[in-house]
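Every protein chain of the complex appears in place save one, which is left out.
The block that comes next holds chain A.
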């Protein structure tokens, strides 16, 4: 555990994030800490408040983590360069939001569009019609009302953890057992969602 007391090199961070172990969270925090000084630089450079810079930095880190884990970041540029570019975009979004109230340009990669694109054209539009963005917020509320274990499991799934990682973290014997439990939790969420009072 001593390695977590020192600043890790980018290669070690990337390996730690992509390894798919239960220590991923620690590598995420290490990445966050390593380049946290960019927040101070952004405050001076973009003339934004500390809180706004912190928020933009957290968003940027989460996006980078998603890209690293999903292998969308291919290592063609330095990790710092990649992060700086995304962080700058988030800061610009923040300035734009504060000055013009326009919606952000650089949206978070939720992956909904990617998933929809996987469907054949003829069914894609039908499914798209069924998806209402505001319903996602309702589902988030229902998710918060789920039991602790189910909520944690679905959130881990949302964070991109595999069933094997979920099994290791939450103490299930196998990935298959974790998957069955997770799907059961999704069914519970569906029941809550369909219930008029969310219970």
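Here is the rule we go by: contacts are C-beta pairs under 8 Å (C-beta built on N, C-alpha and C of every residue); 3 or more make two chains touch, one makes a residue touch a chain; residues count from 1.
As a working rule, contacts and distances are computed from a predicted model.
Considering only "ANTAR domain-containing protein", "Tetratricopeptide (TPR) repeat protein", "Branched-chain amino acid ABC transporter permease" or "Dehydrogenase", the record for the omitted chain gives "Tetratricopeptide (TPR) repeat protein", by its UniProt protein name. Within the full complex, the residue among A:17, A:39 or A:68 touching the omitted chain is A:39.
Touch with the chain that is not drawn comes from one residue among A:14, A:116 or A:175, which is A:116. Touch with the hidden chain on the side of chain A covers residues 28-29, 32-33, 36, 39, 50, 54-55, 57-59, 61-62, 108, 110-112, 115-116, 118-120, 122-123, 126-127, 130-131, 135-137, 139-140, 143-144, 154-159, 179, 183, 186-187, 189-190, 193.
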